[in-house]
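Below is one structure, written out as structure tokens; the observations come after it.
For this depiction, one protein chain was excluded, whereas all remaining protein chains were kept in their positions.
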Amino acid sequence: MGETGSVAGTRVGIVGTGWMAETHTEALRRLGIDVAGVAGRTPERAREVADRLGLATAYDSVEALVKDDSLAAVHVTSPNDVHAAQAAAALRAGRHVVCEKPLGVSAAETAALVRLAADSGLVNAVCFNLRFSPHNHNAAGMVRDGTLGEPRYVTGGYHQDWLLEETDWNWRLVAERQGNLRAVADIGSHWLDLVGFVTGRRVVEVMADLHTFVPERNHPLGEVGTFAGHAVADDVERVRERMTSDDAAGILLRLEGGVRGLCSVSQVSAGRKNRLTWELNCARGSLSWTSEEPEYLWVGHRDRPNETANKDPAQMTRLGAAVTGYPAGHVEGYPDTFRGLFAAVYADVAAGRPAATPAYPTFADGHDVVLVCEAVAESAQSRSWAPVRRDTP
Amino acid sequence: MGETGSVAGTRVGIVGTGWMAETHTEALRRLGIDVAGVAGRTPERAREVADRLGLATAYDSVEALVKDDSLAAVHVTSPNDVHAAQAAAALRAGRHVVCEKPLGVSAAETAALVRLAADSGLVNAVCFNLRFSPHNHNAAGMVRDGTLGEPRYVTGGYHQDWLLEETDWNWRLVAERQGNLRAVADIGSHWLDLVGFVTGRRVVEVMADLHTFVPERNHPLGEVGTFAGHAVADDVERVRERMTSDDAAGILLRLEGGVRGLCSVSQVSAGRKNRLTWELNCARGSLSWTSEEPEYLWVGHRDRPNETANKDPAQMTRLGAAVTGYPAGHVEGYPDTFRGLFAAVYADVAAGRPAATPAYPTFADGHDVVLVCEAVAESAQSRSWAPVRRDTP
Amino acid sequence: MGETGSVAGTRVGIVGTGWMAETHTEALRRLGIDVAGVAGRTPERAREVADRLGLATAYDSVEALVKDDSLAAVHVTSPNDVHAAQAAAALRAGRHVVCEKPLGVSAAETAALVRLAADSGLVNAVCFNLRFSPHNHNAAGMVRDGTLGEPRYVTGGYHQDWLLEETDWNWRLVAERQGNLRAVADIGSHWLDLVGFVTGRRVVEVMADLHTFVPERNHPLGEVGTFAGHAVADDVERVRERMTSDDAAGILLRLEGGVRGLCSVSQVSAGRKNRLTWELNCARGSLSWTSEEPEYLWVGHRDRPNETANKDPAQMTRLGAAVTGYPAGHVEGYPDTFRGLFAAVYADVAAGRPAATPAYPTFADGHDVVLVCEAVAESAQSRSWAPVRRDTP
Partner (left out) sequence: MGETGSVAGTRVGIVGTGWMAETHTEALRRLGIDVAGVAGRTPERAREVADRLGLATAYDSVEALVKDDSLAAVHVTSPNDVHAAQAAAALRAGRHVVCEKPLGVSAAETAALVRLAADSGLVNAVCFNLRFSPHNHNAAGMVRDGTLGEPRYVTGGYHQDWLLEETDWNWRLVAERQGNLRAVADIGSHWLDLVGFVTGRRVVEVMADLHTFVPERNHPLGEVGTFAGHAVADDVERVRERMTSDDAAGILLRLEGGVRGLCSVSQVSAGRKNRLTWELNCARGSLSWTSEEPEYLWVGHRDRPNETANKDPAQMTRLGAAVTGYPAGHVEGYPDTFRGLFAAVYADVAAGRPAATPAYPTFADGHDVVLVCEAVAESAQSRSWAPVRRDTP
């Protein structure tokens, strides 16, 4: 663990008042960072959350927050449609920025944001937190070290069930706030980023099929938190709404260096609460990991017994050990991934600028996943393979 | 178990001398069926296998075997390219026929075989044995009973590693004997049949990507048994050969009734010895099964705890209990799937003709999977969605 | 698999008409052995079972069966109280004998039987079939090879739930037929034998606590099959009966060579259908196996990743590979353990006498477990450590 001395006391502001605001607050505090306050849609909502979390300041507006010169950094945890604008405002105000995924709702806006961040010289990070479950870093280290030979084939997916029922609702179901993809953008993006990180290869071409299994939903009037949709009171007024966004998707993938893959994404898989899995077959061995059992990394071999490695810093690659906070068998879960991510980010914040090769996902990484998602949408629309258009100016 | 009295003593002949010949022999004997003898490529090979397995007769040829009027049925376990011709010969000789999968190497030949079988009035079965792992029947029963609502989305795959190395070899790598697809035809066919059986829906359209990760292999001169390729002696002469068949494949699927799916097939996934998995998301619940842990069926729920059902005849659907031979917790494995399959087949053999709705996969089912495989090949070739051409005369 | 040629056609008779009679019949038939007939409590019951299983002969009595000189061997699958007498009768008639566990209900009778068997020169085996789940042989091989250092500590247990309810019934609940221990004798005996086999060490001292959690049961008048108690019809007459035998037990163990252990045995653990587990900690590594997931052997290491070995004959010890019938990933379950056991036994039957070191559990092994069980009963009674009294004449 340890080594938080250098960042302790750094002041940070949070944009957003949902459960991600809480998750970020808690993870920042673990590092001794001072979460100064929060801004939301209204001053009242900000006050309520500030009081609940014991934060000193409830900002009147996002503008007020980003202009607070006592803040070293700003975290953007609002709905997707305002990520890019808020992140840009914070960068322009001179703040380092940590933004929730997706970085934006179009590649146009995220491309602009990447340029702005690069020009600013400020630390910029996007919350692909799952990279920081220690075995994901460990796996990336094994691939980089060449232990198992060249990566060839990567499969898996991300399944949830919180949008299974037609009575489930969340702002992610509103196209203007989520963007035009839903399951793929919301959770598929995690899988795509993670697999890119572990393999060290970028997706270059996709063939996708998008599925809307719940054709109509009851839209409750008023705001509904993530993972809370099925708890909306029965007497809230609802309107029937036709759905067009993806409940689920299947994607064939071609990555750099001849790597091939496929993934499945779904938010309507009853019983799968939050299950991301991946399996990577390399020329001499395989790796597999499952988010609901993060203590273990499966390592497959052809001619000797497969391994089920504990999260043991003494046995991991350097890359894996570097993000491991607790001894083997002391499970590090979901909250710990934010701790690891923020520890990496704030080492750069303490240095005042991004490292030459940042140890965390940057805006450039966030933009890249948006490009892949746009290729997914294009492919599903055209029923054909679509390239990831990285050459777009 | 039980109830084998009616088939005990039935005489059967086996075509083929590989490990499937042994597997069939053993499963037939469990039912009290008399495995009379075996025919192979040469009389010598047949004699060797007959002696090893304690079979009375080593036939001089396949022709001699199918013409032995003391035999009620013939099992075809030879390489794929001769399945259709041998099955046809046996039908013409008046034998009931059990044929290993795939039923043939082209839809043209399997279509003809289906017609021949129908005209013959004889029992015809194809060895999609995995249906008979009890939980697969149990799952099919749950879908038919509507317990979990309409099927929507099915994912999974079949991964092995016995062809990982360029020094691995088997007749399946020879296109003339295997057919033009390899991993998809050999093991993907099991997954496709199984998912069709469990969902009760046929595949209507596919989008596939085929991968040849091992571009060249060392071809040892001489025959090499399945799962035995890496054990070929070092001093056997080998020739370098360019490979074009699929080591692995990703397939997007559209099934009848709006069901969508995707599957991954690979014979080069280090550490995956023989792992078939499927997950079926229905409107109100999910099911999942893994071949290496057959005792359990996972049943996913949104609003109550997920279940991990033991293979318990007292708790299964009627369909599941009917093929369960042992009490809960007494694991039934791979050999037991053949026992269950043959028990179903020989009930019809004892009756002298197929039931109106056979309780086992028939030649029609075998043909249907060949049609899907041809669509897979067409799709991969054209890089576009391809329909399953069931209307072909 | 293979190599059944030498035993094919050997004629065998079965004493007993319960599900073990069926299980033995099926496993013998897999090897090509001719199950000639069956004897039961009445000629009618024998006829019914013979017809159902397709056996030629229903013997009028056990006496008639053992005296049939066409039989090479006799299998004893009747209730415990008659095992010893029937096995003795078969030996005296010159038959090789395979007896279900426990070998008898007292060490006095099993000691006599061991002497009789030794004097006879005939093959004698007791059905500790679980040794023949391939990974158990594999583990024994690893211990004998010294791969993981000296065995030190062995833990685990055997839990079932088929006697949970006070309405559950079976002959095992009748002390005169089962013997004075129940859960320990019925399933604890499997665990004790298995751990002795894997470690290569005998139990020398025990400290036990026996539990009767269901103090009274409803005894249905009439016979009730194993694992079938909860299916007894509601209208069968029942009498209330006070229970004194062990539903469950905890046992501390001291084994030869300084090995220590403990085990838990229960037939009243809701949800545990038939779950045997053991973990063996050696000086340099550990092993663990669970009966409901027999494909995997866990191998624990201190300074490198733990392994989860598939049942792969190519990777196993010689001892493990020798009893493996199918390739890796092709799960071998409960029925296969009988196949493996009988293959070993009938190799000796074919030779006409026991090998110098039989490859299967003998009557001597069966007697040894009865001695341990008697020590368990003595310990529980006296609330103190009790030695295993092997010196008793």
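Some points to look at:
As written, the chains take the letters A, B and C, and residue 1 is the first residue of each chain.
Criterion: a residue touches a chain if its C-beta (ideal position, glycine included) is under 8 Å from a C-beta of that chain, and two chains touch if they have at least 3 such contacts.
These numbers come from a predicted model, not from an experiment.
Within the whole complex, touches from the chain that is not shown fall on A, B, C. From the options C:H137, C:R272, C:K311 or C:H330, the residue with contact to the unseen chain in the full assembly is C:R272. Of C:T57, C:S245, C:N281 or C:T324, it is C:N281 that touches the chain left out of the display.
Note that of A:H190, A:R217 or A:R275, the residue touching the chain absent from this view is A:R275.
Summary of contacts with the chain left out: across B:N180, B:T290, B:Q315 or B:S384, the touching residue is B:Q315. Chain B residues in contact with the hidden partner, per the touch definition given at the top, are 298-299, 303-310, 312, 314-315.
Touch with the hidden chain on the side of chain A covers residues 1-9, 19, 22-23, 26-27, 29-32, 50-55, 160, 162, 227, 230-231, 272-275, 291-296, 310, 312, 314, 325-336.
The chain not displayed touches chain C at residues 148, 152-153, 155, 157, 159, 161, 164-165, 207, 209, 211, 213, 230, 248, 250, 252-254, 260-262, 264, 266, 268-272, 279, 281-286, 298-303, 306, 383-385.
As a convention for this text, only the chains that are shown with their structure count from here on.
By the residue-number overlap criterion, the interface of chain B with chain C counts as same, with over half of its numbers used by both chains. The greatest centre-to-centre gap from chain C, using C-alpha centroids, is found for A. Centre-to-centre, using mean CA coordinates, chain A is 41 Å away from chain B. With centres defined as mean CA coordinates, chain C is found 53 Å away from chain A. Inter-chain spacing, taken between the CA centroids of chain B and chain C, is 34 Å.
Within chain A, the positions touching two or more other chains are listed as 298-299, 303, 306.
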